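Apart from one protein chain that is not included, each protein chain of the complex appears where it belongs.
Chain IDs A and B follow the sequence of writing; residue 1 opens each chain.
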Amino acid sequence: MTQLPAQTTRKLGLVIDLDTCVGCHACVISCKGWNTENYGAPLSDQDAYGEDPSGTFLNRVHSFEVKPEATPAQTIHFPKSCLHCDDAPCVTVCPTGASYKRVEDGIVLVNEKDCIGCGLCAWACPYGARELDKAAGVMKKCTLCVDRIYNENLPEEDREPACVRTCPANARHFGDFADPESNVSKLTRARGGMDLMPELGTKPVNKYLPPRPKDTMDEIDILAPLLAPVATETKGFLGWLDKALEKL
Amino acid sequence: MTHHQPQIDTSPKVSDEIRKTTCYMCACRCGINVHMKKDDEGEMRVAYIEGNRDHPVNKGVLCAKGSAGIMQINAPSRLKAPLKRVGPRGSGEFEEISWDEALEIATGHLSRIRETNPEKLAFFTGRDQSQSFTGFWAQAYGTPNFAAHGGFCSVNMAAAGIYTMGGAFWEFGQPDWDRSKLFMLFGVAEDHDSNPIKTGLAKLKERGAKIIGVNPIRTGYNAIADEWVGITPGTDGLFILSLAHELLKAGKIDLEYLTRFTNAPVLVNGDETSDEFGLLLRDKDDKLLVIDRATGKPTAFDKKGVKPDLAATHTVKDVTHRPVFQHLAERYMSDEYAPEAVEERCGVPAGRIRAIAAELARVAFDEAFEIEQEWTDFRGEKHKTMTGRPVSFHSMRGISAHSNGFQTCRALHVLQILLGTVEVPGGFRFKPPYPKPAEAHPKPHCKVTPGAPLNGPHLGYVQGPDDLMLKEDGSPARIDKAYTWENPMSAHGLMHMVISNAHAGDPYKIDTLFMYMANMSWNSSMNTKGVMEMLTDKDENGDYVIPNIIYSDAYSSEMVAYADLILPDTTYLERHDCISLLDRPICEADAAADAIRWPVIEPDRDVRGFQSVLCDLGARLHMAGFVNEDGSAKYKDYADYIVNHERKPGIGPLSGFRGENGDEFGRGEVNPDQMDRYIENGGFAVHHIPEEAAFYKPWNMAYQDWAVKTGIYDAPQPYLFNLYVEPLRKFQLAAEGHGHRQPPEHLRERIKETLDPLPVWYAPFEDDNVDTEEFTVHALTQRPMAMYHSWGTQNAWLRQLHGRNPMYLPTKIFAKHGFEDGDWAKISSAHGEITVPVAHHGGLNDNTIWTWNAIGKRKGTWALDEKAPEATKGFLLNHLIHELQPPKGDGLRWANSDPVTGQAAWFDLRVKIEKVDGPPENSQPDFDPIKSPVGKGPENLAWKVGK
Partner (left out) sequence: MHPAPSVILFTALSGLGFGLLAFLGMGLPDVTGWVAFVFFFIAFALSVGGLLASTFHLGNPKNAMKAFSQWKTSWLSREGCLAVASLILMGLYAIGVIFFDTKLTQIGWIGALLSIGTVFTTSMIYAQLPTIPRWNHPLTSAYFLSLSIAGGALLAGQATAAGVLLLIAGAVQLLAWFDGDKRFAQRGHTIETATGLGDIGKVRMFEPPHTGTNYLLHEMVYMVARKHAQKLRIIAMVFMVILPAAILLLLPSNHMLALIAVISHLGGLFASRWLFFAEAEHVVGLYYGQR
């Protein structure tokens, strides 16, 4: 059903912390592993050991470089997967109803049984969140691990997306944005969580926490008084030492 | 209108069984849950791998490599059966043979050598995680020529740490992630403590702690550092000593800590005429002497109630003996270490050095805190609290893989000690079995007796010239020249010199080279092309100069083609292993821990775990420790050894579940069910340290007693941290002409300069050996977080992340040469040249270029297509680095290694850059393809076990 629900009961999504992501790709491969074995068709790879290997991934980590005016260029690792937009353009363009946004939690899913693999939803997505699997011919995307987060066969603490569970740097947080007291809502408020390409009006659910300011330590000598010399020559230093030891 | 949507099963079955074991996708050794599912044929197969939440190393998280394990155990590059070379070396032409035949061939060579001259065997293991076992085997065999890969990895860091304070980073200790407020990170190679560092950084970030990254390259951990110091390679030591300069001058040092726990107050012999000039003064009981402030008299350092003085001196017969601290202060307070004096060389503005020093001081002293925890020190003094100094450091290869690496690592350890932040809350914390001072480690051994074991362990910590591994004529006893005057403290051997020395017959020729998991004809060697030539070189009789090469590996690596006999190993999910406290354990600062691997799947090929093969070979060779009294094999396989071997009575490879009831940790009788108990427990065992023993471990009697009880120590061994390392001074004394064992003339000056008992900085050797006006640029490699050496490339998922590696150039160099993305450059060193693709990287030291390590592959290896980007666009920097320094005209072969430890000086490299018009089809140099012994991988993959 490609009409978007007027509103969803919960708004499940991710907060990605660009201040702590070290770009290790753990989430990328954990996602690949879980989703190859689980929801729908496996994520296939073409020319896997050859000249031009490619494959389906639902989460990829980009690396950007940002050059501030006065300080050195910064490297920022940038994981990107489906943002489960409130106003998901990928859903409404689908001709078969395969793409849909769940009314209970807002997760955007593809019902592979209905997908014709036309690719239009991928065109409609600004974020590159959808990839057509070459072997299966159906559209693949992040399911927010819908087969983990409610899975009663998993211990409760594991009922979170595979990427969140595996992230060593704690750069990924999962929760309900409809609940203002959830971890993700609080983080978003506290750290100025932002939307990607807000000008497109997709209203992404996933938020990105911007990197904290870097290279702020002053180069000028304002801190120098803190390290004022205790003596200028060896003799003076030994005198200071003697006094300091006496105080111990 | 109601919203229609499909009903989906949100609780599908996850797996039929979870098998818990230890990862081996890199050196980090995380715990993993291997989810098994029955496939269509009812066979249990690996469906999914995730981190084990209960495991002390990773606590549930897992990196990209770990999660990609499923593609590793199915990699088409896995060797299938023992191979015998039928074509010329290097061709890759093999025939498959039976294990019986393979073991007969191996036994033939090994037995002949053992009965005549065991030193003709060189047995070196690479990324081996069973060194306590392989070392035990080599010792029983009797060859002096054994080591693992530490010599070309991070021995500078390890040795500098052991000699300075009884441990270094990673497996030796960790920052107090929960309490640290300022963390400084120097040059880190990713896979060393991969996940714990990431989780630690996350903890710091969560608490708003500041992270300072010191690294010429701003990627990975340095990308998330709050402050980035883009230092010039090889100058870290100078930078650190400049920080020490600032701290000393401002008196921002922990005097109480220095007087109590370090050799700062210990008196240094000031008698220039003495054979012991510069050594530490001791009393009749051989106790180090300090001046007691109460009496003003020299007193044993550990006397109850002693108040060691740093300011006093001790004059006897007109000779003044001063404490270590005064020597240290005098040296580092000198203007040569002032920020202004080092800023240009280091590429770090003086103001920034000052600011960092001020911040270190502020956090260490102004943010100090107390933990209400009583403890008793080794002098018997009780302390009511533990003082926290929330500054911590971590460092690895970046600063150690230089020819000044040992002293640079020493400088960093000394800086931590000056701030009083080692083994205190908020600082750096040891992990059992560390702290363990150099004196508590064995010394090296090299006495060879045909048909008999070596007289002791190969590797250890020398205390002076008497402990060097020299033959009676003064020539090196070991093929790698470890523990010689060229590198007296080579605690991990020099694997990178073995092939070069064996080929040159310097110090002697060998018969058989036996290697394990070391890609020596490719990314694990300097001078890769030269090594290939050495391995294939023939003498005047047409025989190979290195007569026999036996190699064990699980995969079709570049090295396979250069061996005569291949013993195929299993993958990590098909084998037994132990991550032992005798070896490189996985302990935490609060607990001792070890772990196992067990075959969660059975091999589908004719392969055997290498350690099991060694048990078999040991028995065939009738080696002590490997046969029963009746001559039968003592161990059925490695698992049998792991459970039943005892190194000392009650102490074996595994610490957990010992004793009759399996309830003892550390010491205890052999428990035949031990392996099963580990498997039940998730593949590991943990034993917590009492809270009273959590800090001040080297001096805390509660810890010392706990360590004895658990078998980590034989007896309490409290010791002082060595700001001043006396064994170094002993080598210097010899170089100055004292003592009976004298260095060769050509090394005297170098030893005097570089084996300084206080940290010293000198320019990397490469700077003196090449024209720095011509070769102006530094060149480095880094390992990507998602790849481990060569191994990642055979992995269908990981190779999509890093299938080629551009040479990254800083903005200025990129612009100066008019490069654009997609351009190629010729990069030359004094030794060689490569032609490779370039790319722009702004977050980079202005005078440094870098690339990802070990992405480039030889055509025909790893079951890849010959047109794979790894083989066409990927490249190695290794071609530019030689294992020897350029000839100096003295006819001598000078190793490109640290003069203290022999660590390979990978990062000394200097290059020049030229733009290339019309890019070549392949990165250069380009080698002929190797015939693949395993064929090529499949075209497409869609891996799904369950239905």
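Here is the rule we use: contacts are C-beta pairs under 8 Å (C-beta built on N, C-alpha and C of every residue); 3 or more make two chains touch, one makes a residue touch a chain.
These figures come from a predicted structure and were not determined experimentally.
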| item | value |
| --- | --- |
| Of A:Leu132, A:Leu154, A:Leu187 or A:Met217, the residue in touch with the unshown chain | A:Leu132 |
| Contact partner of the left-out chain, one of A:Thr20, A:Asn35 or A:Gln74 | A:Gln74 |
| Touching residue (missing chain; options A:Thr96, A:Thr216 or A:Thr232) | A:Thr96 |
| Omitted-chain contact residue, chosen from B:Pro233, B:Gly803 or B:Gly832 | B:Gly803 |
| Hidden partner chain, residues of chain A it touches | 1-3, 18, 28, 52-57, 60-69, 74-76, 78, 80, 89, 91-98, 113-120, 122-128, 131-134, 136-139, 194-201, 208, 210-211 |
| Missing-chain contacts mapped onto chain B | 799-804, 841-843, 869 |
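Everything below uses one rule, namely that only the chains that are shown with their structure count from here on.
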| item | value |
| --- | --- |
| Between chain B and chain A, distance of the C-alpha-averaged centres to the nearest whole Å | 33 |
| Residue ranges of chain A in contact with chain B within the complex | 1, 3, 5, 17, 19-26, 28-30, 32-34, 36-38, 41-55, 57, 63, 65, 67, 72-77, 100, 102-103, 109, 111, 113, 135-136, 146-147, 149-154, 157-158, 162, 165-171, 211-212, 214-221, 223-224, 226-231, 234, 237-238, 240-242, 244-245, 248 |
| Contact set on chain B toward chain A in their complex | 3-6, 8-14, 35, 37, 47-51, 53, 58, 60-68, 70, 76, 194-195, 198-199, 201-203, 205-206, 218-228, 230, 246-252, 255-256, 259, 293, 309-311, 326, 329-330, 333, 349, 351-352, 354-359, 361-362, 785-786, 794, 796-801, 803, 811, 841-844, 863-865, 867-869, 872, 936-946 |
